[in-house]
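The complex is shown incomplete by one protein chain, all other protein chains being positioned as in the whole.
Think of it as A, B and C in the order they're written, each chain with its own count starting at 1.
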Amino acid sequence: MCGIVGIVGKSPVNQSIYDALTVLQHRGQDAAGIVTTDNGRLYLRKDNGLVRDVFHTRHMRRLTGNTGIGHVRYPTAGSSTSAEAQPLYVNSPYGITLAHNGNLTNSDQLKEELFSTDRRHLNTNSDSEVLLNVLAHELQLKDKNQLSPDDIFDAVGNVFKRCKGAYAAVALINGHGLLCFRDPHGIRPAVYGKRETENGIEYMVASESVALDALGYELIDDIGAGHAVFISDDGTLHEKQCFENSELTPCIFEHVYLARPDSMIDNVSVYKARLRMGEKLAEKILREWPDHDIDVVIPIPDTSLTSAVQLAHELNVKMRHGFIKNRYIGRTFIMPGQQMRKKSVRQKLNAIELEFRDKNVLLVDDSIVRGTTSEQIIEMAREAGAKKVYFASAAPPVRYPNVYGIDMPAASELVAHGRTEEEVGQVIGADKMIYLDIEGMVEAVREGNPSIKHFDLSVFTGEYITGDIDSNYLDRLQQLRNDSAKKSKDTEEVEDAAMVMDLHNQ
Amino acid sequence: MCGIVGIVGKSPVNQSIYDALTVLQHRGQDAAGIVTTDNGRLYLRKDNGLVRDVFHTRHMRRLTGNTGIGHVRYPTAGSSTSAEAQPLYVNSPYGITLAHNGNLTNSDQLKEELFSTDRRHLNTNSDSEVLLNVLAHELQLKDKNQLSPDDIFDAVGNVFKRCKGAYAAVALINGHGLLCFRDPHGIRPAVYGKRETENGIEYMVASESVALDALGYELIDDIGAGHAVFISDDGTLHEKQCFENSELTPCIFEHVYLARPDSMIDNVSVYKARLRMGEKLAEKILREWPDHDIDVVIPIPDTSLTSAVQLAHELNVKMRHGFIKNRYIGRTFIMPGQQMRKKSVRQKLNAIELEFRDKNVLLVDDSIVRGTTSEQIIEMAREAGAKKVYFASAAPPVRYPNVYGIDMPAASELVAHGRTEEEVGQVIGADKMIYLDIEGMVEAVREGNPSIKHFDLSVFTGEYITGDIDSNYLDRLQQLRNDSAKKSKDTEEVEDAAMVMDLHNQ
Amino acid sequence: MCGIVGIVGKSPVNQSIYDALTVLQHRGQDAAGIVTTDNGRLYLRKDNGLVRDVFHTRHMRRLTGNTGIGHVRYPTAGSSTSAEAQPLYVNSPYGITLAHNGNLTNSDQLKEELFSTDRRHLNTNSDSEVLLNVLAHELQLKDKNQLSPDDIFDAVGNVFKRCKGAYAAVALINGHGLLCFRDPHGIRPAVYGKRETENGIEYMVASESVALDALGYELIDDIGAGHAVFISDDGTLHEKQCFENSELTPCIFEHVYLARPDSMIDNVSVYKARLRMGEKLAEKILREWPDHDIDVVIPIPDTSLTSAVQLAHELNVKMRHGFIKNRYIGRTFIMPGQQMRKKSVRQKLNAIELEFRDKNVLLVDDSIVRGTTSEQIIEMAREAGAKKVYFASAAPPVRYPNVYGIDMPAASELVAHGRTEEEVGQVIGADKMIYLDIEGMVEAVREGNPSIKHFDLSVFTGEYITGDIDSNYLDRLQQLRNDSAKKSKDTEEVEDAAMVMDLHNQ
Partner (left out) sequence: MCGIVGIVGKSPVNQSIYDALTVLQHRGQDAAGIVTTDNGRLYLRKDNGLVRDVFHTRHMRRLTGNTGIGHVRYPTAGSSTSAEAQPLYVNSPYGITLAHNGNLTNSDQLKEELFSTDRRHLNTNSDSEVLLNVLAHELQLKDKNQLSPDDIFDAVGNVFKRCKGAYAAVALINGHGLLCFRDPHGIRPAVYGKRETENGIEYMVASESVALDALGYELIDDIGAGHAVFISDDGTLHEKQCFENSELTPCIFEHVYLARPDSMIDNVSVYKARLRMGEKLAEKILREWPDHDIDVVIPIPDTSLTSAVQLAHELNVKMRHGFIKNRYIGRTFIMPGQQMRKKSVRQKLNAIELEFRDKNVLLVDDSIVRGTTSEQIIEMAREAGAKKVYFASAAPPVRYPNVYGIDMPAASELVAHGRTEEEVGQVIGADKMIYLDIEGMVEAVREGNPSIKHFDLSVFTGEYITGDIDSNYLDRLQQLRNDSAKKSKDTEEVEDAAMVMDLHNQ
């Protein structure tokens, strides 16, 4: 998962893009980057780290110009090194920089094509480099010095045809303008908005609407599936549906966990969707366990707060903040001759004994992935004196890997993979295990926007909307994730973003 | 406000102290430091920044040894530069390092004495350097190569006589052991605990019990007012009351805002104290405003969560997390030729419209200091569609400066200074303003430990428990705070912790 | 002036390229960079600073592979920022990195062409980026996945036709091999050599033969004017004359000052050339001033040492090292409210009084550019007690700017511009001024290789061998140098190589 932002302003945009990236920081804390354009020259700063650590005054001073794009990154599947920060760059044609959120599922084939047909060298494993070069190639084929918006939309249409998977991308085409597009299934989110200023109208695109809110931009709309928005250098907004048979099937996990609650995604309030998930979960409990003996509902901070408060309300049970989250987490250092010690959940969460002692507690989490944290939390609840510990997940069982840009473990590491809900409860040690069902989750979201027919539900159902994911793909993915995990351990001390970065700017 | 920690372990303590500091990070995000002792040699690492930024693997490797102390700092009154990280050091006698939390109110006089009588040079404005040198001088007067615990306690007794104000301090006396003491009023908190390991018993002292919890230590007790604990190098715990007429009058603001809710301070659960504050506040509302028309209670994250949930419960009104907090806040850069722009609250908080639209909302904060943030938040609530916006503070009006180590503005900047509650409400734009009263707050805390007769309530009452604060002192303080504010603006880019640090290690 | 190196080895080349760059460090102390290729992936590290400061262990570990190129840079005319370190990169076609020494005199026109015809974006003012993109474009026109050596040489031939000026360049063409070529006049030097190892023959190219010596490579030959050498990935050496009417007219200033004395350039030993310059100078003195009263010859360290020792020998006068050079020069800092103070020559040189007191001294320098240093040195000699101070330059008067890659001031700043030799002597305060004449200098060099018909003598004669330099060009150059000087003062603290670098790697 990543966050993207782009602004075509009427005054310097460096601070605005920086601010937008901090608002989107929850979408990726691994790396951050900004490119601006000023007088035909591009200025870039990117590095591993949080936004506040990557940009210093000296960098901001160089990021001149009224147009720019930015990116925060969470490592996605297949990225073997942690040094491939975005935006990325190619100088031919025009000079193009691009940042994207998502994952191309046919990047191996595209790499092959880029090499053999287009003779474009790729210097990273990043599928963003693939996407950038496919776009560059399609623009180059237009064979013009100055492209019209239609030329550009036409090229985006060809990108849509060639690139499978999930991608919401923002690109600066030097001498032309800022382009933003969303894949034909609209799996990853993107919105655009505007702000009127003394000097004229400014436009902004971003992964989530909160970034627009924070900067005082007014949301115009989501960028549709297979749709593109282009703001030319003169400040004019152009937009076009670039893929014929596109159908919006957005990733439902944005609502479950990824997005900020105060965002609107595809016209659905994430906050309301989560309230409804709590509601549906309450209904299910009351339906299936009418004589429950729950004394108190305790959310596991932070994401589940919204659904838990509604769940408690519907159950007519008290909700209490029984777990305190430590917001400052440090590293575990490997000393010479020592083994890596596992950071216990205890340093991230602490239980308020008062709220557990002699009570039947219902712990609520937004979802369960590996299950190891859930297990430790249940143990903490028991140590704090709980009589019974019930566990509710505001999402259905996560049983399959994600291939659309969310960094999830391989199937074999998912606690619900190949297990019934009850079995999961046993593994994590709950006295009772309650999952929201798929229908409930889908309804909870769709109520916000009934026009959305389908969602990407692949992590729950194993059905991949792009139709190109077979067991070979998933096996390779599992292999990659294992290899990259191993490699990252080996190279930790050796890596140097400043170095690798250079050559990634193609 | 600062956080301190010390461990006498049976195996290397670097990671443990680091972990404890991250747990105490809420007490100070400005600077961090660790000293360990190994084979008669001291190892120090400190710098400005968060714990996770200050310590890298190469530092941790050098921090060898089974005994050490640590510190996180929030700049306190009178500290003119931001570069005086702790622990501090003197080499004579024995080699002593010290870190402390609090503020000496007679440091000017002590500096004078140290200079003219003890001929000890102070190279910073930090009162920690004063405290360290007073301790060093008192130990030196013993004129012995090897001090007994009683010698040390005797010296601490003299420190108590000489040093006015608030201080909870931890010190490493080379060749002797680890010392921790709390001023005769016990204003700032300190606890100690132990952990049994294969290699023997380990002892730990810390500002708050959460640090002990996180590391698996068992709380033995608070360190009493005028009390000292000394763990000698052989691992034996000694303790002694070193001041005769001490009376515990702890700072009540720890319960209001400073401490983590999951801490026990002077045998009072901070969480429970806050629940009770919410309760008392509800009682006051029901008493004074029985026909209130509050539709929903909305806490301003994060501290007020605990009291707000209880307040809502007692009022029998829904509580909703209507504000979303952005956890990643960036800087505002000053570009050449630009003025500093104020970071709006809007980038820190975002309102969920659903919870405000057409409702009478009661916003709850833990306390109100300057009032400027409250004002902006009320405005946000109105923009989100609230009909009426009521504002409750879970603490009484803050009207006087703090001189015991909490970084609060001068009296003139406190919104409640010289204003009635109603007037404050008008200033911040609330339709109604409700403050918890002093009695309610005191009861809420004392209920947890009725043996506490008095609290330091100075920010609410203007009565300073140490008896040495007159208007001259407060005037000078106000001046200092203004000067230091100005100076820090001037020197921001020039400062260099690594540099100044060197000479502070005396 | 810059230094380039390239190696196609049979084992990792990072250390070898690093070592070669330190040997070539005298050609540029401003920035350094290395690219290696390993398994189709390129690895780059470059930054401002000396070789020993730019490369740390963590960088070297990433620079894997048996083939690579390197660069040390001295800022050349027209480079307005100091951050454009080399090698530079384009990803299309193939992935090409290039480093070069020299200066393109028609880069403005080429930029125009690259933009309008080739649609290649240039993101710096560096003519290296121009050269790289011209080469990339010419290779792209071949429209093949795998180029033959002849394809490559053909493209180089087209580069020769398009690019005017001086350039010795080394390039890595990914999937193909290492290419090195020298402009049709052979103005800047380049050599190639080989080394036999257990694993096969390794090839190396470099600006000067000393780099080959230091690494144990055997010099094969200079790369001729308009000639190219290509070592394909399989380790085979190919070479070809790629420009028909090329004529070697090497820059004679390499022999005067730039090159290391222990280098062979175009089959001429620089050391011997300098000895002969001393000889010719002695002949001139004996011829024109037979009754000279010189007591001692004192070289101004370091370059003039070689000619001075021979000059003294021929004059039959003692030579003494009367000036001691301080090898560690620091900066002059600008403190707030202070003016920049000029670093006096006195901190770079110190006179041994003994060798000056009551003597007629002949100071010898390799050449005179601005004359300000000479003036101060003469003053120092007088203060050290010299009776008479004569000044000899082992090169003729420097009267015109350099446009072929040597960083020399504009004409107006050259002390000999528009002045007779005698007038120069008066300006710098010498009792007598002696310059080697042009014929003498040319003979001194040509004696080593009589087949060289002409040299680039432009700084002495104002005649530019490439035929494209008119007064417009020189005026623009003067303007640029003034602007860039001003700008660099303004931006000194703001610049950040790591940042700009990124986008320069096209």
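By definition in this document, a residue touches a chain if its C-beta (ideal position, glycine included) is under 8 Å from a C-beta of that chain, and two chains touch if they have at least 3 such contacts.
Here the structure is a predicted model, which means the values were calculated and not measured.
In the full complex, the chain left out of view touches B, C.
Only one residue in the set C:V35, C:V51 or C:V361 touches the chain that does not appear here, and it is C:V51. Of C:R73, C:R320, C:K432 or C:R481, it is C:R320 that touches the chain left out of the display. Here the missing chain is touched by one residue of B:R58, B:K161 or B:R327, and it is B:R58.
Among B:S116, B:N245, B:S451 or B:S471, only B:S116 touches the chain left out of the display.
For subunit B, the residues in touch with the chain missing from this view are 35, 41-46, 58-59, 61-62, 89-95, 116, 118-123, 133, 136, 140, 145, 174, 493-496, 498-503, 505-506. Within the complete assembly, residues 12, 14-15, 18-19, 21-23, 25-26, 29, 50-53, 55, 57, 60-61, 210, 213-214, 216, 260-262, 269, 271-272, 305-306, 309, 313, 318-321, 324, 326-336, 341, 346-347, 350-352, 354, 493 of subunit C touch the chain that is not shown.
Keep in mind that, in the parts below, only the chains that are shown with their structure count from here on.
Note on connectivity: the fewest steps through touching chains from subunit A to subunit C is 1.
Mostly identical positions are employed by subunit A and subunit B in their mutual contact, as over half of the interface residue numbers are shared between these two copies.
Each chain gets a centre from the mean of its Cα atoms; the one farthest from the centre of subunit A is C.
Between subunit A and subunit C, the centres computed from C-alpha atoms are 51 Å apart.
With centres taken as mean Cα positions, subunit C sits 61 Å from subunit B. Look at where the CA atoms of subunit A average out and do the same for subunit B: the two points lie 36 Å apart. Contact of a single residue of subunit B with at least two other chains is seen at no position.
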